[in-house]
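Every protein chain except one is present and positioned as in the full complex.
Note that the chains are named A and B in the order they appear, and that numbering of residues resets to 1 at the start of each chain.
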Amino acid sequence: MTDRKSPKTTIRQMPEPSRRAFMAGSAAMTAALFAPKTLFAADYPTEAVNTTGLAVTDDTVTIGILHSVTGTMAISETGSVQAEKLAIEQINAQGGILGRKIEYIQEDGASDWPTFAEKSRKLLVNDKVASVMGCWTSASRKAVLPVFEQFNGMLYYPTFYEGLEQSPNVIYTGQEATQQIIAGLDWVSETKGAKTFYLLGSDYIWPRTSNKIARKHIENFLDGAKVVGEDYYPLGHTQFNSVINKIRLRKPDVIYAIVVGGSNVAFYKQLKAAGIDMTKEAPLVLTISVTEDEIRGIGGENIDGAYACMKYFQSLDSPNNIAFVQAFKDMYGEDMVIGDVTQAAYLGPWLWKAAVEKAGSFDVDKVREAQIGVELTNAPEGYVKVHENHHLWSKTRVGLAKADGQYEVVFETADLVEPDPFPEGYQ
Amino acid sequence: MFSDYTMNELGAIFAMQGFAGLILFSVFVLMALGLAIIFGQMGVINMAHGEFMILGAYVTYLTSNLFADYLPSVFGLYFFVAMILAFIASGALGLFVEWVMIRHLYKRPLDTLLATWGLSLILQQVYRSVFGAREVGVSIPDWMMGSLPMTDMIEVPINGIFVMVLATGISLAVYFMMYRSSWGLQVRAISQNRMMADAVGINTAWTDRLTFGIGCGVAGVAGSAFTMIGSTGPTAGQLYIVDTFLVVVFGGAASLLGTIASAFSISQAQSIMEFFLSGSMAKVLTLLTVVGILMIRPQGLFTLKLRK
């Protein structure tokens, strides 16, 4: 959808979602979430803030949103699109960036990697967007990466992912693998005394790389712990009874599950039906792939008692998060749930705004330079800061899944965890 | 790999693995029966088969919500109502599709493939617009989730038993309709010689429509049952399509018994290989074996007559 929201319509006609968003934006302001700075476009003449021909006018700036709204990945990416639009509306309600309203052009990646590449080219070459919020799977990011590097675009990528990458044209607002894995394994080893692990995953790069890091950490850093099994199933696989039997035979203390998509639903339902009561923690289920979003499909009662290792849970009890959750629900309905990636996607526009204002320019090179060290003190997940490797410093948290579909936070790291996309000793 | 375990444990595991294989077998039978009727008897390739299943799953979802809101006292029984409604909904859609589309294409079987593929795209988008892109969580009555402990080691999933009973029941029902009812006689007559069947006064148009509708209805029931073990989303139907077609073709298209035999052999092969190999390799090897056998014996396991 070439969905250009004109600032005029936003203000004068107040279509329903925009008004809600406006209210949401006001709510955010009253909660002093992101202290609005009053910047006027007149102080930032277009020819000065935009020297590279981006889509910036005297009162608007255009960015791209590139996610799948059709195809198999639409299930996961819908939340990201919603969060990004919410952030944009809130920023506009506060007066925009450098006095300019954000307009967005949304493109559909259709869960198809060549389409992602094609659309990113369109956004950068034809639409000359100032930045792009987008992608979800690693495959889509890998497909668009050469395009962003060739045309010097800026991509804000929200998903937790396998690491092994650090592009000057991408800001990774999700966790790379070590940030998500290591603290969780340490926690399960220290507080639950886990010694044996069964690694399970969908068959593609993120679960395989994550399990590789998990295996190295278990074998080299956890005292006397070992991996007793490792299995991968094709994406979309729906029959897990055989592997559940294998798990029974090996009797691991922990099932470390990185199953994704529709397979997730099948796996947890069949695990429960096989008589493995997760609340008894024998074995304990620890996952890094199930957010609140996925639980909606799985059903809270089917995953009750499992642990997830993330940086964000909807249940986080902080004023920032409560205001964010409320704004999200005001805009999209009370029954919405917010997962880790959705929150990370929400950070994208805010991080970009902070960098643009710090640089006093929309030029990608200047934004890139300014982006390093940018901090958000009141993000829903708490304080975050951009590392010079383009990833975020953020905390790791462990949540216990409850039957109502929410996580109860049972652990969080004391300090921010440093992002390390190329971890030494884990290769 | 077994040296570390006691005989007792091994026995239990093999028993449970046997059950796992049987459950997979039942799942395959449920998936394939509807298609076996449509493809085997009518020669129509219904690529939207998975979407008819998902319609059944969505009907189950709606029914569960209705029961939770209005009849919470009998929530534990809603599943039976849901399966009947799923049969009716998918069957009705099947009748409609046959009337609008399929009946014009009986002489062009490969074209039914394209048209039903288009239909599957449309249905996916309709599901997405109506129910949202996200998967919906179908709450299953508590008595259906969980397991029956047979011994200390052996536990059998209740939903597995449910699927097995359902598969047996539907197979028997289809068998009786096919081989013991006058409708079945007519269907088989048409599949063997349409012109002659027409000539002896069988209402072929109506029989065709009913056959297609019943095949779709059975798919709907299967989809309803699969809410217990799988996901319900707009594109979930596509996960089943290749397996389903292979089961039917491997069995020999016109033979119901063949479909069941082929579901049995494929499910056992896959289940056993999954236990000893990684999941992905097991899948590839199963598919390759099936395709390999089909190359040597293209008519499938069972066949009523040699096809041209």
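Going forward, a contact is a pair of C-beta atoms (placed from the backbone, for glycine too) under 8 Å apart; a residue touches a chain by one contact, two chains touch by 3 or more.
To be clear about the criterion, contacts and distances are computed from a predicted model.
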| item | value |
| --- | --- |
| Per UniProt, the name of the complex member that is left out, chosen from "Acyl-coenzyme A thioesterase PaaI, contains HGG motif", "Cytochrome C oxidase subunit IV", "Orphan protein secreted protein" or "Urea ABC transporter permease subunit UrtC" | "Urea ABC transporter permease subunit UrtC" |
| Option touching the unshown chain, where A:156, A:204, A:240 or A:411 are the choices | A:204 |
| Selected residue (touches chain absent from view) among B:30, B:83 or B:119 | B:119 |
| Chain not shown: contacting residue from B:218, B:249 or B:301 | B:249 |
| Hidden-chain contact residue, picked from the options A:49, A:63, A:91 or A:145 | A:145 |
| Touching residues on subunit A - with respect to the absent chain | 1-2, 69-70, 106-108, 110, 112-115, 117-118, 121-122, 125-126, 137-139, 142-143, 145-146, 150, 162, 164, 203-205, 208-209, 212, 232, 234-235, 422, 427 |
| Interface with the undisplayed chain - residues on subunit B | 39, 43, 45, 47, 101, 104-105, 107-111, 113-115, 117-122, 124-126, 128-129, 238, 241-242, 245-246, 249, 278, 280-281, 283-284, 287-288, 290-291, 294-296, 298, 308 |
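What we mean here is this: only the chains that are shown with their structure count from here on.
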| item | value |
| --- | --- |
| Footprint of subunit B on subunit A - complex, ascending | 69-72, 74-75, 78, 203, 231-234, 236-239, 241-246, 248-249, 261-266, 269-270, 272-275, 293, 295-302 |
| Residue numbers on subunit B that touch subunit A, as the complex places them | 5, 9, 13, 16-17, 19-20, 23-24, 27, 125, 128, 132-140, 145-147, 149, 155, 157-160, 226, 228-236, 238-239, 270-271, 274-275, 278-280, 283 |
